[in-house]
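Taking it in order: structure first as structure tokens, then the write-up.
All protein chains but one are shown in place.
Let's look at subunit A:
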């Protein structure tokens, strides 16, 4: 019941609909009593031989009218109650999505996307079930059950009602018991099914090994064994599941029997009429559903409550990065002074960055070099304010980056990530990501600088080609170049290329860098790269190793050092030679 109180705010919000819906349900519960009563009355009049055409027409009209009214009401309560539960689902989903968009990367590091998806789908639907079917079963089992029993007791005979109800608790008890048993067996069956699923997954992933060792027959045997287990476990479920209907009909049958035997006695004694007896049996039929619904209700509430708790916990997660109260609402511009003594990612023990200091003047290019895990991306993440909580400061345009509104800070930065993620939309929409109203000229201009324009024209649908997960598959280099165009379109104050030229060949890389230089005279650029050829013209190159700067300077300075940078550069030259098959270019 707890969950109904927890959802109280929603019921209050939709009180009109719920009030209407529940009222309609109650009206239906009352109207349902009409047909059995009319059957009883007509039967009595037929039995007594005093049925007239007029009264028949009257009774049948009442019956027809009540049936029609019930049809209309049943349609509307569904819309009221189920419809409201759908608005709850819609609202929860929108809330969750809103929440997701405002959570920082640290939130996503802790959770798997699959789990977040599950909250927004399964949990939402369990809560929606509670607000829909849960309310329905609660109201329906109380009202229908109550009214039917009242009708039987008051309009017919309370003694017979008591007698007829004797077997009913057995039904509630046994179905409740079956339910628990079923739950247990169902759990086992699910586990067996999941084993089968895992086995299939494993064999298909390891299909090459299977084929190598020619183990198909044995593997199929193993599959048969597991699928046999699934069958056996499911037979146990079926054994319990098949108990429900026979038990219900047996209990109802006995109840009928008692009704007829004792009812006959009362009829003979003149306490009731034969028509009453027929009507009584019809009422009895109406009682089956409310009794079953009670068991069902418990189940729905339990699931809904657990799911709602999960959703609330998720929504209660606080944002890590928040703007200061008097944050600057200006787009930063100017020199960048980076001065970090130490930074450790939340949840990790060793610092990822130590003693990183550099100054980058407006319009200059910074190159960052280092192996995976050397700290390149960590620097960028701090710069974009995905994480706070470091020793030191980052001053951009005369203010610490934390003093700006995060939105304004990010407005200045055009970021091209390592993993080039494109959305399922047209290439045009992907490039015009920051400004869907961008002119064609702007989009094409960005594409041209990123050296992807010609590629795009080669696609049959040109800029309208759909890409992303559900679109055509592009090569890694094409995706990277579209990502670059996307960042360029926003004309950023600072462009960050996070190893985003790794999949394009050397010539294209050169062309992109040259075009960038031409188009972005005043703007600052940060390039991280494995490939040093991309950094030759940078004003400053920092070489990172295990989170700290080991070499610093221009290309020429670093080459003259004959250290780490020099070694890397030589090896890369050799590597390129090998890639070309040993021919010098």
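Convention: contacts are C-beta pairs under 8 Å (C-beta built on N, C-alpha and C of every residue); 3 or more make two chains touch, one makes a residue touch a chain; residues count from 1.
Here is the rule we use: contacts and distances are computed from a predicted model.
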Undepicted complex member, UniProt protein name, chosen from "Cytochrome c oxidase subunit 1", "ABC transporter ATP-binding protein", "3-oxoacid CoA-transferase subunit B" or "Hydrogenase-4 component B": "ABC transporter ATP-binding protein"
Candidates A:1, A:162, A:191 or A:207 - the one touching the absent chain: A:207
Sole residue of A:8, A:146, A:169 or A:285 that reaches the chain not shown, by the stated touch rule: A:285
Residue touching the undisplayed chain, where the options are A:53, A:347 or A:518: A:53
Option touching the unshown chain, where A:155, A:227, A:465 or A:502 are the choices: A:227
Hidden partner chain, touching residue among A:79, A:165, A:395 or A:515: A:79
